[in-house]
Each structure stands twice: as C-alpha cells, then as structure tokens.
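Attaching a single structure in structure tokens format; questions to follow.
Only a single protein chain was left out; the remaining protein chains are all shown in position.
In order of appearance the chains are A, B and C, and numbering begins at 1 in each one.
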Amino acid sequence: MSVLDSVTPQLEQLAIEVPSWAYGNSGTRFRVFQTPGTPRSVREKISDAAKVNELTGLAPSIALHIPWDKVDDYGQLSDYAQQQGIRLGTINSNTFQDEDYKFGSLTHSDAAIRNKAIDHMYECIDVMNVTGSRDLKIWLADGTNYPGQGDMRSRQDWLQESLRKVYDRLGDDQRLVLEYKFFEPAFYHTDVPDWGTSYAQCLELGEKALVCLDTGHHAPGTNIEFIVAQLIRLGKLGSFDFNSRFYADDDLIVGSADPFQLFRIMVEVIRGGGLDPASNIALMLDQCHNLEEKIPGQIRSVQNVQEMTARALLVDRQALTRAQEAGDVLGANAVFMDAFYTDVRPGLAAWRESRGLPGDPMAAYQASGYQQQINEARRGGQQAGWGA
Amino acid sequence: MSVLDSVTPQLEQLAIEVPSWAYGNSGTRFRVFQTPGTPRSVREKISDAAKVNELTGLAPSIALHIPWDKVDDYGQLSDYAQQQGIRLGTINSNTFQDEDYKFGSLTHSDAAIRNKAIDHMYECIDVMNVTGSRDLKIWLADGTNYPGQGDMRSRQDWLQESLRKVYDRLGDDQRLVLEYKFFEPAFYHTDVPDWGTSYAQCLELGEKALVCLDTGHHAPGTNIEFIVAQLIRLGKLGSFDFNSRFYADDDLIVGSADPFQLFRIMVEVIRGGGLDPASNIALMLDQCHNLEEKIPGQIRSVQNVQEMTARALLVDRQALTRAQEAGDVLGANAVFMDAFYTDVRPGLAAWRESRGLPGDPMAAYQASGYQQQINEARRGGQQAGWGA
Amino acid sequence: MSVLDSVTPQLEQLAIEVPSWAYGNSGTRFRVFQTPGTPRSVREKISDAAKVNELTGLAPSIALHIPWDKVDDYGQLSDYAQQQGIRLGTINSNTFQDEDYKFGSLTHSDAAIRNKAIDHMYECIDVMNVTGSRDLKIWLADGTNYPGQGDMRSRQDWLQESLRKVYDRLGDDQRLVLEYKFFEPAFYHTDVPDWGTSYAQCLELGEKALVCLDTGHHAPGTNIEFIVAQLIRLGKLGSFDFNSRFYADDDLIVGSADPFQLFRIMVEVIRGGGLDPASNIALMLDQCHNLEEKIPGQIRSVQNVQEMTARALLVDRQALTRAQEAGDVLGANAVFMDAFYTDVRPGLAAWRESRGLPGDPMAAYQASGYQQQINEARRGGQQAGWGA
Partner (left out) sequence: MSVLDSVTPQLEQLAIEVPSWAYGNSGTRFRVFQTPGTPRSVREKISDAAKVNELTGLAPSIALHIPWDKVDDYGQLSDYAQQQGIRLGTINSNTFQDEDYKFGSLTHSDAAIRNKAIDHMYECIDVMNVTGSRDLKIWLADGTNYPGQGDMRSRQDWLQESLRKVYDRLGDDQRLVLEYKFFEPAFYHTDVPDWGTSYAQCLELGEKALVCLDTGHHAPGTNIEFIVAQLIRLGKLGSFDFNSRFYADDDLIVGSADPFQLFRIMVEVIRGGGLDPASNIALMLDQCHNLEEKIPGQIRSVQNVQEMTARALLVDRQALTRAQEAGDVLGANAVFMDAFYTDVRPGLAAWRESRGLPGDPMAAYQASGYQQQINEARRGGQQAGWGA
C-alpha cells in the first residue's frame, strides 16, 4: 500500500504534451551547441517523443510548430504518430522569423504585414483541420525596442482586429490560446506582456479564446500560482507552457529551478479542478535543452510534473481549511509543507510498474540503447533547430 | 513667445489631487522621523495643501483618509477647505489597522469580518455624500505571508461578493476605484496584486468600478505606460496614485527616480485623451516624505508632473507617426527624446507669472515664512501620522 | 537504522543562534499586530529562547540588540541565561532609531554624529566584554532616498574611518561582522548594499572583520549560494542571518519561501567546511513573526535549518563529482535533487528521541502549556517591539 493510493485516480488523468522543438537543438544568442542523435525531420522528433511516452506513460501527444514542422501531408504525419503510439497536439504558429515581421506581425502598423500573419494563422488552422488538433497557440514576438518606436495603443487595436479574423476562422471545436510574455525578443514594450492583456484580448474575442500561461514569462517575484487560480476562476485558462527559470525566460526543465513553486502551481490547478479532463486545460512543456541531453531532459520533465502533482494531491484539504479558518498560520503552512516534503518517488515507481511501465524510466532509457541507436543512425543531414 | 504656447490650453487642464497624509509623518518599519510644523489635525493638513495650491495653481483638491481624517462634521470640513481655496476629493478607506483585519478584510474567510470592512466602506460613502466626493478609493492590505495560509481562490470570490455590496451602495455619480499592489504588507500573496485582477473584479462589478494605478506598485521592470495605454483603451482607468521608486513601494517624489518613465506615462495619458476632463481620470499623488520637508516635497511633486506633462505635450505626433510607419526606429525615438530633453522650465515659469502665480513656487514658499510660522504654531499635540 | 546515520556526527555540530527580537512584536509600516504572551523584558525573551532550545536542542544561544535589550547588569543577565540553559551571543548595534541618525550614522557627513555612532559601538563592545560575546554585528540603515542627497564616495571613506575606530577597540577574541543590505530603509542608495562592499571594507580593516550574509538582503534573482561559496573561499564569511523572502526583505521563516534555495545554501556551507566549529561561521536567525506565533515560529525555523542541513549532508559527493567531470548535466543534477527530495523528517525525529528530546518539538510545545502560561502571566506592561 502506498501513500498515493487515495490519489491514483486523479494521477491517472495526468497527460503532458511535449513540444517537437524540445528534441531539436536550441541555445542562446551566443551559441547553439549541437548534440549527436538530434532529429533531422518531424518524424524523427515524433519517434523521440513516442519514446518518452513509452517509458513514462505521461506524454501521449506532441505539439507541432509551423513552419519548423512543415510537411506535405499532415494526414500521413498523423498516421505516423499514431503508429508510434502518440498523437499530434497543439499547432504553434510562428510569426517571428520572417524579415517582414521585423517590426511586428499581428500588431504591425502596415495592414499588408498583418494580413500576411493572419494568412499564416489560417494556414495553421488548415493543418489543425487535418490533424484534428484542438488548439492554435499564438505567441507573438511583437513589440518594440525603443520608446517611441511604435504606438502601443494602436497596436492593441490592430491586435484585436487581427485576432478577430483568426478567431472567426476557428471550427466549433477549435480554440485559440494566446500566450503572454514579459519581454524578449522585444526589449522595451511587448504587445502581449501579461495575463491581463491576454485575458482582455481573449474576453473580447469570445469563448473559444483562452490564455496560455508560460511559467517562465513573468516579472521577477510574480506569484504565478495566483494567476493560475485567477484564470481558472475566470474560466479563461486554456493551457500551460511548463518550464522553469532563475532569471528571464531561461526555459529550463520544469521544476528544476524552484520545485516548491511547481508544487504550489499544481495545488492551484487541482484546487480549480484543472486536472479534470473536462476542464480542458492543456498541460504542455515548452523548454530548451541547451546543455543537457534532450530525450532524458524530457523524461525528467514529465516526471517532475507528475511528482509535484502527486505531492499536490496529497494536501490534506480538510485540515488545511480548518487551519486557515482558525487563523493558524503555522498550522496551515505545515499541512501544505507536509505534502510537499512527502517522498512520492517510491509510490510512483510502484504505480508505473503496476501499469507495465519501467519503475525508473531514466534507467530504462539508458538501458534501451535508443540513444546509441539514433546517434548512429542520425548522421549527416541538417539537425533540427530554431533556424534563428 | 514660448515653446509651450501651443500646448497651453491642455496644460491649463492639469489638476493634481494631493493626499492629506503627505503632510503628516511617515517612515519605515525601522523609524518614523518627526519634523517641526507637522499638522496635528485635518484642518492643518488642509491649510498646508491649500498653500501648495496657492503657490502652484496645480493642486485644487485634497484626498482624505478615513479614519486618519475622521471628523465630526464633514460639511464644516468641506466649508473650511473651500475657504482655504481647495476642495475635498477622493475618500480613501482603511481596512488594515484594526486587529480584526490581521488576516484580511474584504477577503477574510470570516463573513463577520468582511461585513465589518463593508460597513467601513459604507461609512466612507456616507462621508462622500456629505463632501460631494466622487471617488471611493479602496486599497486592500489583504493577503498572506505563507503558502497555505489562505485560500487564494475563495478569497477572490469573497472579494467580489464584498465589493458588490459596496458597489451597490454607490450613488449615481460616485465611483469605486480599486487599487492594486504587487506586495506589502503581505509577503506571499496579495489579493489584488496586479492590474489584471483589479480589471477583472471591476469589470464584474460594472461601469462605476475602475482601476487605480499606483506607479509604485509593480514588479521590477514592468512597463507601466503600457498598462496606462491598455486601461485607457479598455475604458477602465479611474485614477493614478503618483510616486516613484527604485526598489519596492518606496513612495518617493513622483518623477524623482526615473523622470523619463514619468514622461512616457504622461505621453500615454495624452495619447489616450486622459488630460481631457471628460476622461474622468483622476491624477493624484500618493507619497511619503520620510526625510524631506513635506510642503516643499509636495510643491516639487506637482511641478514634476506639470513639467513632464508639458514635455509630453511637445511630442510631435505627426513626425512620430511618420517615423513609426516608416520603420525608422532611430527617427521615431529621436522625435520622442527631443520632447523629453526640451527644457520647459522657463516656459512654465512664464506661464505661472502670466496667471499671477510665483514664477518659482519653491522660492516663494521659502520667502513666505509659512514654514517658520507653522513650526512655531504647531508645538505640542500629536503630530499626524499613520498610527501604525 | 536511518538514512541519517552516516551524517549524524556533522548534524551534532549544528547550532543556531536565535535573535531576542524574534520574540517581540514586529510588523510593517502599515501595522504592528500584537500577540498575547509577548515578552515585556529581556528576561522573558531569554525564557522563550530557552524553551526553543529545550525542545529542539538546536538553539543554544540568543543574540541581543542594544538598546532594545539594554539592562543595568549584563553579568546578571548572562547568569540568568545560563540558568535557563542557553548563553548570550552576538551583540547587535542600533544606529537607526535616533533623530541624529536621520541622514546617516557611521557614514554621516558630520563627524559629531559619526562619533556618537562610534561611541554606541564602543558601548556594545563594553557589553560584549561582560557577556563574553564574540561578535559585534553592525547593520547600518545608512543611505539616501534621493540622487544628490549625499556624497556616496565620501560616505565610503567615512565608513572606513569610523569602522577603523571600532575595529581598533575589539579584543583579541572579538570580531566585527558587517552586514550588507540591498535597500531599506534607504530607497536610493545604501552605504553597504552588497557583499562586495562589505568585503572590501572588511578587507581593509583586518582579520577580525568579516561579512554577515543576511539571506533576505539581495537583489531579485541573486544566486546567494554562490556568494556563500565565494566568501568562504575568501575566508571572510563571519555569519549568516537566516530568513526567507518572496519580494524584498520580507523576513519570513527561513526555508519557507524557497526551501530548495536553503538546501543549496547549506550545500555550499558544507562544501566550504562551514559546519566545522573551527570555521567560526555563525548561523543565526533574523526574522519577523508578524502574523504567526513567535515561539512556534522559532521552533519551525531552527527545524527548517536542521532538515535542510540533513538533506545537504546526504549529497553523494563522489557521485556528484563524477557526473560533473563527465559533463553529465542531468546526472549531476539528479544526485543533487535526490538528496533534496529525501524525506529526512523521520530520521531527525528518531535522532531527537535518541538524545532525550521530543520527537515532534512543535507538538511538545503545544502540549507543554507554556504558551497558555505566558499568555496568562504576561498581561499588562509594554510588549517588546522595535519601537519604530
């Protein structure tokens, strides 16, 4: 019997979407280091993602990024994924790597550029129609570097106008999730810098527009779990982009910089009913494995989310409420910390084994020979990356 | 002829409300230093505020803080202010200095405490009904210091429920302005920590609920002028609490820490039509003169706002738009900076003199003998302060 | 047999000094809440501190603060402490609550004020001579609120000159520890704002001058464990002031805001030999129990330090070094995290019981009736506080 027995049903619901780009190379403006075995094609990325799911049982879908993952036939790609045991998930648009977007995309002062960006979104929706993806994720690099460079106010209006056109193209079961980011690549103002802006824009659009919360996209000191609680309360949390950070948008492995913060976030997700599939809150990773190995990095990541979810599920809600209502500050905090400090790792290993999964996915990966195999097989060709 | 001739009509519209508490003592948790001449009563605060207006022509009203400025007869107080040449403005509520509010006020888990806080708001509205004040300003110290101490989600619901009761008591021409603050005095979570929360709460309440933006209440690096532009766009900017900061909520003299930021804020106020009286955006100061002299500190403050407004009005909008649309980053920035670097001080001195005001209000204050007079007169009694 | 068996000898060395002021009232500039049972005298603070040590075996000494803990006879006070089972520790100076220090103390432009502050330091050394305390801790509130207010450069020279006089008065076995702080109560510049300044000043003074690192006194994002490693390497880490924070100098319970950070700090302390009594690195608490109960708050605090020390001791150094040298990023991190995630609480409970201490100090405190007793006994009188 494990400490996790009582929470197993909820743990079963946990599904984390992995990003195709996590398997390609990434880095900083100073250097993108290469690693052996890096995929050269979308199919190779899918294989890697399938391996993560095979070993962890946690990652049944993979997000695509257009145009990085552009293929001729998305139906075939979808079939390929299914054969590998996973499915295609969220479609991520990209309006930050074309010369035309130097000064903005959906917010550009020139309608022609805005229309070009809108057309790209249409293209993404076309892909979704084939893949059966529910979500179009829009992250905009739009912003300015110098005061006066752009008219922030007009750009908000253009943003709404552009998003409206995209929104109106969505199918009945499709959604638009609008990601916000504090800064980078824009260094003075960013057009969607905070949850308030994404919320206000989505509210104006309608029910199918929701906020995407990337855990690395906030000002220093921001209480992220509060935003989680608030957006769930407002019915506007569409999805998470999980990662972690010490400084800016570091894109480190989720839970690695501040595990207690991830715990607190999962507590609010659970508090708001976000683990319930009916909540339609997508849990995704968005990370950069600049230095560490990529597939093991993803295995570590989904396990981190699972471990913290397990701890968060262990919070004794009744005792917590009792202490809160009694004004017992230390008592309430103790209930909270007790869950965080509980070592759920043995329980999760047992749970995995009971489902026919390896007890230690990382060790199983090392033993599988998969890495050696792809290191051998994937020689030559162009390693996938951001193409910055 | 002055560089300001073209913008004089708009400068004439500038009116800044001063806070009664700026004339009392303030400090930090380490020490509140006393200064000679500090008011012992509301009337003495009003006298000081009237002096600031007399010398600058910029500060026609004074905000009150209940219970710090509690009197028996607000009608008489209003008359007194009028005799001094100013009027009573915004009424500020206070639900952070009673033992009952240790764990929250409008957001407390105990309905009895929430009702006590609501009753205090009703009391403030009663005062407004007598003074003719338009705005009830609500800043809440509510929050928690430790993870688990309170249920953030329920507290949002209680907040809305409490605010609803207050809102429903407002007269037709009265408004509720809800201030947000990043942190302090709560050190883990704050119930109204960002503009998004204040906006969402006010939206749910209705048209008479608006956001109050205190320039010192943001996370490090936040682009405040963006929030200004956004809230004006959304029709939800009710008022400003002006001050400045290097670190946290330092409450320094507005424009003293980052004059260029104040300029950028005023540019967006003007861009959004916020100087137009019809916009109903209240410009208020909220500062602490911990070390500097208080009345001169207020004179300096209103002049800083005026000087930056003048500079902001000088932005050549046509040239700016032209450069923006041409993607001329440096050209657009140069138009912007040219206005900021223009020395408007001689023009403003001339403008003051043309209206019968002293060209140099600070020198006029020093020459007036007012400070010596109050230093003499205000001996004994209890100097006003926060009573923390 | 416990996972802690191998590290017990090192755990035995752990001793944490508690601050007398943690038992008095504290708060923010907005409000200082009172609590029943709060000490009215130094002796009552010593009783409370002795209770913490009695139940945890971790807190054998108490730091005093002059003048808050001023008494006529420090010899008698020392005897009293000994009877209670603890001893008097570090003497903390206070040059921030006198009107004369409004614009600085050891850094004031007026030599008379500097001399007054130096005299206060001499007084503290006199106390140390009686109590047998080793350390004089100097934290300065000195700084300015507005650019131009003071001459930062001259103030550094005055600081060195003043500290030199204090330093020269130290006995052979006495030390001066100079604390740095990022900001507050000064809001523009602080005279000792960072470890570099404290280090440079202490280096110039000599061997008996060392840096005090308060874990809450850094800019957002600062890697504190790096500073710990660096100062130990340079032989200049004199002491810690432990607490934790989410925003500014929140003075929350150590380990409560970011337990993983406390773990990393303790890892570097151990890595540098700082647990060895010969290292002479003092581990102290410096916290404010604004909302929570004070004695339980201190019990929680010393246990947090103990628990994280235990975890840090569990790091498998050999495996870690092996992974580091192999460039195995995930492997090295996994060794690190494995120690952090190990639940040491049962092992520590057993260890406590083996030494005749209560397995659960918090429960033992609740059962002891001590709180009820002091709530009864300590009615009337002036509750201790900061006297701000």
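Just so it is clear, contacts are C-beta pairs under 8 Å (C-beta built on N, C-alpha and C of every residue); 3 or more make two chains touch, one makes a residue touch a chain.
Values in this document were obtained by computation on a predicted structure and should not be read as measured data.
Of the chains displayed, those contacted by the omitted chain across the entire assembly are A, B, C. Among B:Tyr23, B:Tyr167, B:Tyr199 or B:Tyr247, only B:Tyr247 touches the chain that is left out of the view. Listed residues A:Lys70, A:Lys102, A:Arg317 or A:Arg379: the one in touch with the omitted chain is A:Lys102. Touch with the chain that is not drawn comes from one residue among C:Gly85, C:Pro147 or C:Gly381, which is C:Pro147. Only one of C:Gly85, C:Gly327, C:Pro346 or C:Gly381 touches the chain withheld from this view, namely C:Gly327. Within the full complex, the residue among A:Glu184, A:Asp316 or A:Glu353 touching the omitted chain is A:Glu184. Against the chain not displayed here, chain A makes contact via residues 26-34, 96-97, 99, 102-103, 141, 145-147, 149, 182-185, 187-188, 220, 245-248, 250, 252-253, 256-257, 290-292, 386, 388. Hidden from this view is one chain, which touches chain C at 102-103, 109-110, 145-153, 156-157, 182-183, 188-190, 193-197, 199-200, 218-223, 225-227, 229-230, 232-234, 260, 264, 268, 271-272, 320-321, 323-325, 327, 329-330, 332-337.
Although one chain is not drawn, its touching partners on chain B can still be listed: residues 220-221, 223, 246-247, 256, 258-261, 291-293, 296-297, 300, 329-330, 333-334, 340-343, 345, 362.
Operating definition for what follows: only the chains that are shown with their structure count from here on.
Sorting all chain pairs by how many C-beta pairs they have in contact places A-B at the top.
Each chain gets one centre point, the mean of its Cα atoms, and the points for chain A and chain B are 39 Å apart. Residue positions 220, 246-247, 256, 291-292 of chain C each touch two or more of the other chains.
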